[in-house]
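Removed from the display is one protein chain of the complex; every other protein chain stays in position.
Entry: chain A
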Amino acid sequence: MARRPEHSAPPEIFYNDDEAKKYSTNTRIIEIQVEMAERALELLALPDDDESRLILDIGCGSGLSGSVLEDSDHMWIGIDIAKSMLDIAVEREVAGDVILGDMGEGMPFKPGTFDGAISISALQWLCNADKSYHNPHKRLLKFFSTLFSCLTRTARAVFQFYPENSDQIEMVTSQAMKAGFYGGLVVDYPNSAKAKKYYLVLMTGGAAELPQGLGSPEEERRINYIKKRDACRDARGKAPKKSRDWILAKKERRRRQGLETRPDTKYTARKRSGRF
């Protein structure tokens, strides 16, 4: 399995000038980032009225996801912890403003500022403790609760992230719910190893139905019920235990062995009435 970047170094060190350069030159990386940002914007389910909205981009990096927002005529403000990535964003002259900040320290914005928030491949960085005073649970809660307050009451927040295991998903979603969000996980292409993508869709204004993940077949894949036990029993030719046939066979066997056995009557193996 490929090494996970969050195991090698904290984000502000991992995304150095070399790594940041990849995000402005490597077409493969750009393509994937843009694709995920487009999907996140779709999951954001902004009202379809062609109006510009103010979107927060958490872990905006070099502003690739911001460019997707610009293409849809939205204004955006980005926040990221890696200075090298933000320098690239400024160099690219993106329309949105970028801020150097740590999501685990809380969002430094006034309440009710944003009409939505997206985040591409950033949330998994919060699951690690990179400094001695870091506590992932507390940092996640601080992040989600401050994010909750800086969103409007009909907003959504969509996070594309790479969870390491199911415990991380559990940790992230439980802290988000604790902060007041509704929502859950949308998994695109769940049956593909590479195209599989996790999107955490959070809502501020009450519970609503989650969007359907891409590439998930309508009917669930399940194993058909085969009458295995019944088939086995038939093969052995034995009657089910406690049944009349089973009792008659047992009595017959005792008679053959010469043991004292009550005669077979219509009452044999009959259930007692409830009155007894």
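Note that in this section a contact is a pair of C-beta atoms (placed from the backbone, for glycine too) under 8 Å apart; a residue touches a chain by one contact, two chains touch by 3 or more; residues count from 1.
Keep this in mind: contacts and distances are computed from a predicted model.
**Student:** Can you tell which of "8596_t:CDS:1", "GPI transamidase component GAB1", "Multifunctional methyltransferase subunit TRM112-like protein" or "Signal peptidase subunit 3" UniProt lists for the chain that's not drawn?
**Tutor:** "Multifunctional methyltransferase subunit TRM112-like protein"
**Student:** With the full complex in mind, choose from A:S72, A:T113, A:N128 or A:T261 the residue touching the hidden chain.
**Tutor:** A:T113
**Student:** Please pick, from A:R4, A:K83 or A:K178, the residue that touches the omitted chain in the full complex.
**Tutor:** Only one listed residue reaches the unshown chain, and that is A:K83.
**Student:** Quick one: say which of A:D17, A:E31 or A:E51 touches the chain that got left out.
**Tutor:** From the options A:D17, A:E31 or A:E51, the contact with the absent chain belongs to A:E51.
**Student:** Against the chain that's been left off, what residues of chain A make contact? List them.
**Tutor:** 51-52, 54, 75, 77, 79, 81, 83, 86-87, 90, 95, 97-102, 105-110, 112-113, 131, 133, 142, 146, 150
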